[in-house]
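Can you read through this structure? Questions will come right after.
All protein chains of the complex are present and in place, except for one that has been dropped.
For chain A:
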Amino acid sequence: MTALAGTTWTLLLRNLREGGRSPVIAFVFPVLFPLFVITLVASSYERMAVIPGFPVTPYAAYMAPGMLLFTGMMGSGYSATALMLDAQTGFLDRLRLSPARPMAVLFSRVLFDAVRVVPAVIVVLGVAVALGARVESGPLGMLAILLICSGWSVAYGGLFYVVALRTGNPQAPLAMAPLSVLLLFASPAAAPPLLLQDWLAGLVGWNPFTYVIEGVRALMTGPLDGSTQTALLRAAAVIVALTVVSQLVVVPSFKKLVED
């Protein structure tokens, strides 16, 4: 177990260095796009917050939870693509020729997904706070927000590994990028369900992303309904369930890749 942890750590450092040297997809893009959305949309839709019944003011404070999680979704697929490129270039074989445990290669990539979002989320959170967002739960709440964003990055990123490992194509995960926009659209990220068309409001209830957003919102401006604890439990349940389901496909597929 210690050997696995040590190898995972060594490979995580390599992944971070690799990401730092090719920062656009891993680090820059996840910051730029949510920043663009939150500054442009928050100022353009500012008057939404004066609609009677709108739950949070100012509008930037309402929109921030969705944007923080969206930050984690931007750049998803980078790790899955990098993993398949390692396989294609033979670098994975090079790692397999060392006594390192093969699963450490996958774990280090998944951990990278968790770590890479942290600086991006801090930047987006800082700008959101400057625009009027707030974290009413204090420093511990901020820590919990980072944890949820990391967890969501891992859970959502798992879908990209499924596609990469099932197709064997490093480009395939990048083609899945629009999925984040669809999930965002069918969620309460930009407007509460009461302002949405009925069909869309119905869809919001089925979208697991909704519950993760509401978990972060509970920590920032308080829950829209129910308790903070319930909102956090629902968010955690979605993250754990999606992680387990995706990794149930990813781990055997990866084992198959490295065992022949």
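By our rule, contacts are C-beta pairs under 8 Å (C-beta built on N, C-alpha and C of every residue); 3 or more make two chains touch, one makes a residue touch a chain; residues count from 1.
The rule is short, and it goes like this: contacts and distances are computed from a predicted model.
Chemist: Given that one chain of this complex has been left out, which of "F420-nonreducing hydrogenase", "histidine kinase", "ATP-binding cassette domain-containing protein" or "Cell division protein FtsX" is its protein name according to UniProt?
Modeler: "ATP-binding cassette domain-containing protein"
Chemist: Considering the whole complex rather than only what is displayed, give the residues of chain A touching the chain that is not shown.
Modeler: Spelled out for chain A, the touching residues are 7, 10-11, 14, 17-18, 21-22, 86-100, 165-168, 253, 256-260.
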